[in-house]
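Here's the structure we're looking at; comments come further down.
Heads up, one of the protein chains got dropped from this complex, but the rest are sitting where they should.
Moving on, here comes chain A:
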Amino acid sequence: MNVAECDRGALHTITVHDFSARLSEQVIHFHVMRLDGGFLLWVGTSPTLSNLAVSMNSKFDAMPISMLLMGDQSETAPNALAQRLAKKTKKQVFVSYNLPVVNSNLALQVESRIKTEMENHPEHF
């Protein structure tokens, strides 16, 4: 049964996509892993994974459910970003946000950069 599924190409192929942007005088890197029905997005300036949030839509609430799986529970940025991206894409979204939270302006710029990339390259999300 599964073999037939494979032959028809029914299974999703994971793809990886990288891009970067210069925001608030620093180079911010983005890494996207596209999965079946969702994606993982990493944002940062150095290759560390300090937190991970997951978010997905629920029929019980207009706002997607979000949860921090890893990292400092007091950090709301990864959750907030995951939630907004889940709402926008209707997909299961994993977010690792590795930037200082003090700069809320940067967070907005990061989000708008992600949205631009989503519009220009929807095939990667």
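Keep this in mind: contacts are C-beta pairs under 8 Å (C-beta built on N, C-alpha and C of every residue); 3 or more make two chains touch, one makes a residue touch a chain; residues count from 1.
The rule we apply is simple: contacts and distances are computed from a predicted model.
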item: Undisplayed chain, where the name is taken from the UniProt record, one of "Proteasome assembly chaperone 3", "Sm-like protein LSM1B isoform X2", "Trafficking protein particle complex subunit" or "NADH-ubiquinone oxidoreductase chain 2"; value: "Proteasome assembly chaperone 3"
item: Candidates A:20, A:58 or A:116 - the one touching the absent chain; value: A:20
item: Touch list for chain A against the chain that is not drawn; value: 2-3, 5-6, 11-14, 16, 18, 20, 22, 27, 29, 31, 33, 35-38, 40, 42, 44, 46-50, 52, 54, 69-70, 92, 94
